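Only one protein chain is missing from this complex, and each of the others stays in its spot.
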Amino acid sequence: MSQRVDEPHDDMRMHITAPVIEPGYDFGTVTDKISAIVLRRRTPPGWFFGFSISFIITMILMVTITHLVLTGIGIWGNNQPVGWSFDIINFVWWIGIGHAGTLISAILLLFRQTWRTSINRFAEAMTLFAVACAGLFPLLHTGRPWLAYWLFPYPNTMGIQPQFRSPLMWDVFAVSTYGTVSALFWFIGLIPDFATLRDRAKSRFFQVVYGMLSLGWRGSARHWFRYETTYLLLAGLATPLVLSVHTIVSFDFAVSVIPGWHATIFPPYFVAGAIYAGFAMVLLLTIPIRKLYGLEDFITGRHIRNMAKIMLATGLLVAYSYMVETFTAWYSGNAYEEYMIFNRFKGPYMWLYWLLIFCNAVAPQVLWFRRVRHSNVAIWIVSIIVSVGMWLERFIIIPVSLHRDFLPSSWGMYAPTLWDWTMFIGTIGMFFLLLLLFIRFLPMISIFEMRTILPQAEIREEEA
Amino acid sequence: MDASHTTPVETSRFQMRALIVGIICILLCVVGAFLITDGLRQFFHAYLMGYVFWTGVSVGSLAILMLHHLSGGGWGLVIRRILEAATRVIPLMFVLFLPVFFGIRTLYEWARPLETIPEGHREVIAHKTPYLNIPFFMGRFVFYFVVWGLLMFFLNKWSLEQDRTAEPGLRKTMQGLSGPGLVLFGLTVTFAATDWVMSLEPEWFSTIFGLLIMAGWGLSAFAFVIIVASRLANRPPLAGVIAPLHFHDLGKLLLAFVMIWAYFGFSQFLLIWYGNLPEEIPWYLERMRSGWQYVGLILVLFHFAVPFFLLLSRNLKRHARTLAIIAGLLMVMRLVDLFWMIAPVAEVHGGGALGLVLNYWMYLLAPVGIGGLWLSYFAHQLRQRALLPINDKGMENLLEQAAAARHHHEPELQGIDRPEHI
Amino acid sequence: MPQIFHQSTNTIAKVSIFGAVFIGAALLFVIAEFNRSSYYTQAFVARPQPVQFSHKHHVGDDGIDCRYCHTTVETSASAGMPSTKTCMNCHSQIWANSPYLEPVRASFRDEKPIGWVRVHDLPDFVYFNHSIHVNKGVGCSTCHGAVDNMPLMYQVASLQMEWCLQCHRNPEAVLRPKDQIFNMQWQAPANQKEVGAQLAKSYNIRSTAVLTSCSTCHR
Amino acid sequence: MKRSKIPQLYGLMAEFEDPTDVVTAARRTYEEGYRRINAYSPYPIEELSEAIGFHRTILPLIVLIGGILGGLAGYFLQFYVHVFDYPLNIGGKPLHSWPAFIPITFECTILAAAFSAVFGMLALNKLPQPYHPVFNNPRFALATRDRFFLVIEARDPKFNHEETTRFLQSLGPYEVIDVET
Partner (left out) sequence: MLRLKEKVERQTAKMAAPGRASTGPLVLVFLLPFAFLLSGCRQDMQDQPRYEAYERSEFFDNRMASRPPVEGTVARGSLRENAALYTGKTGTGPQAQLVDTMPIEVNEQIIRRGQERFNAYCAVCHGMTGKGDGMVVRRGFRAPPPLTNDRLMEAPVGHFFDVMTNGFGAMPDYAAQVSPEDRWAIVAYIRALQLSQRAPIAELPPDARQKLEAGGQK
């Protein structure tokens, strides 16, 4: 896939100092090592430990949702003037995290970056689960989630239609399209690996299950050719899609006239932030998992370093946006814009703002240093800081902009309730629960793509 | 210097011609400025437009050069010397700012005495005086050029050194400068865009504007480099090294820049249209009536839609000459975009069809004039060095491939008339 | 690995994927139809009442005017349910000893209202007002149907929002002259389009934009 | 697995251990004049599909058409809804607010294009096809691991059991076996 044989070189590889796969593997061993995680190897106790914890946290989420639906969204802390808060903060946070998956899969594929191969499957799964977590929040914020289908245009008995001029409707379309296309992309990528698992599985049950999922894939050259075309086309489609999703999320805010929301830089700023948070999350997860499953040979130091560099680059874009926003707030000469910045700098939530600046703009600058980039622990810590920072960013944008709007008499404060927290933490539990199930039952590294980057995969030129 | 790696002789002829055309156009404009009514006003706006455009090609090239140093890739190696030559025109652009300085009071409302500013604008402009005043404006202008000049100087110096010494560590050095260099690029261009273009209408503001200009500059630089590369591709030393694959990559990046520009442009438009705030929307209202809407439509069609669909095709991207035509279209569209941003400010009206010609002819000649000088200097710079960074580590790989491609069934470079004797 | 699946699975798999589209579409269609069916809307379903009151008898046979019982229909949101005393106006002498009417007499005696079962039950978030409709040319039978033919009362309309909007978007189609409002036999004339438009003008009926604005019905 | 039909020959299958060998073998087979041939590999090899004479697909066209139709449908849905079906004044925005219709149009384009890509690929590949004669070879399980297979179908006009077997043997495979339907 990534190693085009009519292009025997790999441009990006010219700078390679470390390999994307450690030497000494062949088709068979790569296949066996990855499929064994699913089929043969005993599940490590760490998995059960993690599963139990995330199951319990997921149960907390379920209790929260039940209570929420029975009582109403009044159990949350948001109220006038802060009408949007944790529900939307967490939505944006999760959607942002979901961005890295498609970015790694699609954009790096288009740019023929072979190092993506060992992490793309995992990152795509992450995308799907993050989108699932994200989707919960607006769904529940509607108050009546069982009527969510009202958001789609269909010949209903009410004789009305959704309001397509509303950015919230754009969001519905963007997020559902994103979820669908990501799932398709993920599933298409899995088909050949399902076939591998089908052929390796010992029990009849798994043979049938993986056999059905593989759709009867048999590796025909004709099939591969169309498959490759499809995969590239999907990558080409997913790239603008992924950018559009956070762009549209930013529209939710930016089309309004709330100071702190209405800024034309919001679309690229949100996209950069999303990729930033997404890569932080990928690093946060891959660093321990490669250790736990002994996958250092496939997810090498080079992967970690490259992702750290991307994190630094997007972090700089986010910092740039903070700067431009601040400068323009003054430059605009608009009293409300200026007050918005003043309120961030010196208002009641100033500590969160300065913490955000530290987390998102200051701390990641250590990644400029080569030595830091070579320390997985340091990168891991930076990833945590960035994840927190990106959450804080949404907090600053949403409640802090809302709590002081144009009319001082309607100013108020916002504080999350217990249920806000259980909802947020609950989705983290659900995310990990789904991720652990994925690791247990599906190949977390794309086996067939790993085969393509083996040196043996190259077709030797005919001796002329 | 290995003679076989320098520019073909035709460039010197081109250098002369460009210089002559440039000088003639500039002179015509200067004459026009003093002869026709409101001529000075038209001259300065037209000149600013040309100036911003050609500075963009230089500074955009600088950014692409740094991007290449950071990420590597064959596409960057084959155009590196073109990019470097384009950056070396930056000192010329520093000098060419002089007319803008002379026209500062004509161009910028904020530069005029506060008392002469109409009541409605005065308060907002007074607020901005700490930033928008002539000394600080000039200071910033010098600062931008110092930053760009230093980046240009070191990257070119090390590149030349690499040619001479083949020191492998230089690669890392250039890479090391490029990271912070891009950060500086982002900051300087943002403020340059604010200073030179956004402050033409001092009441208006948009946070994405810096990025919009950055994307535009990057796009014009890319388009320019593609045109030059396609012109040089059929002659040594590039012939046989630059392959359809590289044009494919350049085409992809051109497409990416087209999409990014459209994305930024649409984002700014949609948000301001939707917000409909009195301090923002006039900028678009002004550009969506009395004929300007057609200019906007041309931008939508030919700055985005047409190149977008053309560049989707794999074959068009690999066909050097077609790609160069698309790039040429985009260069023109960059000018139209700047025209759409700058010219409505000049507010010269009337006179019917003849008036249209009289009021806008300089917008055609000024960019050509500055372009003539720019291209002439560029051609001069291009001839100073080998066309390929022959001692870069990536070059071996590149030459090997080229050999392999010739040997294997890699199709010949399409759309290039390869002279028989090669 | 020999074959895992039987040959027939090829067809089954393809048919099920292909069929899923049609099954999905059919399911949507069925759901949409179900939501409009009288089973769901309870239209045309007569409700059992504590007293077998027949509109057919009272309206159709006896020709009693709607307003004789539903006295507030022209003046307030609710059309008004008659008090037992209104029944007794006549039934103090007619059918005065009928066992059918014992609940009515009991109610009159004990001053306990009869627990009629509501037939037309709009959701509580709809603020429907009878008087504005009756005074602006909407006849009783337009919404309630041929009540003079209903032995037991039932609704003829779905009472769904699309049903409301169908008039609010195009009121001209149903408007009647003032003196025809309570006429159960009224039929739209052939030139209803023109007549309706004239009536709409004379009644000062507001524009469709106002009639279909959310807050017209939901407050 | 019970089958009521009498087993018939589907074709001959040659197994290879090295990707270059299978590509060479496939080229030779194609040059020999066989057309009903197919090759199987555990990962995509562009040379292999080229070798068996397959290097063009209409998928990009399907996706382009799907995308354009999806985009048009998305835009006209919004246009129809807001201008004809449910015209409602919201915030004084015009009914036909084209800038506001762009995001959903874009999403619909992508969604329709992605669906056409996936279902187009499945349809062209005639998948799902859980049963296929090639699976009758027990060693074919390695086609998803590390082995490469070349199949000449019995339907090929040039097919002759003995001759074709001999031909395949000459390509230096690991083994050549008969595959039943």
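In order of appearance the chains are A, B, C and D, and numbering begins at 1 in each one.
Methods note: a contact is a pair of C-beta atoms (placed from the backbone, for glycine too) under 8 Å apart; a residue touches a chain by one contact, two chains touch by 3 or more.
The shown structure was predicted, so the numbers you read here are calculated from the model rather than taken from an experiment.
Undergrad: Kindly state which of the options A:29, A:52, A:66 or A:456 is in contact with the chain not pictured.
TA: Residue touching the chain left out of view: A:66.
Undergrad: Check each of C:7, C:35, C:49 or C:83 against the chain that is not shown and name the one that touches it.
TA: Candidates C:7, C:35, C:49 or C:83; residue touching the omitted chain: C:83.
Undergrad: Tell me which of C:71, C:131 or C:166 is the one touching the absent chain.
TA: C:71
Undergrad: Write the list of subunit C residues that the hidden chain touches.
TA: Here the touching residues of subunit C are 61-65, 67-68, 71, 77-78, 81, 83, 85-86, 88-90, 92-94, 111-113, 115-116, 118, 123-125, 179, 182.
The rule is simple: only the chains that are shown with their structure count from here on.
Undergrad: Measuring from the mean C-alpha position of subunit A to the mean C-alpha position of subunit C, what distance in angstrom results?
TA: Their C-alpha centroids are separated by 51 Å.
Undergrad: Using the touch definition from the top, which residues of subunit A touch two or more other chains?
TA: 6, 159-160, 198-199, 211-212, 215-216, 240, 247, 251, in rising order.
Undergrad: Can you list every residue of subunit D that touches 2 or more other chains, as numbers and ranges?
TA: Each of 88, 100, 122, 128-131, 135, 140-141 in subunit D touches at least two other chains.
Undergrad: Which two-chain combinations qualify as touching?
TA: A-B, A-C, A-D, B-D, C-D
Undergrad: What does subunit C use to touch subunit D in their complex?
TA: 1-10, 13-14, 17, 209, 212-213
Undergrad: Under the definition above, what is the set of subunit C residues touching subunit A in their complex?
TA: Listed in rising order, the residues are 1, 4-5, 10, 13, 28, 32, 35-36, 158, 160-166.
Undergrad: Quick one: which bits of subunit B touch subunit A in the complex? Just the residue numbers, please.
TA: So the residues of subunit B in touch with subunit A come to 71-75, 123-124, 127-128, 131, 179, 183, 186-187, 190, 194, 203, 205-211, 245, 249, 252, 259, 263-264, 267-268, 270-272, 274-275, 277, 279, 393-394, 397, 400-401, 404, 407-408, 410.
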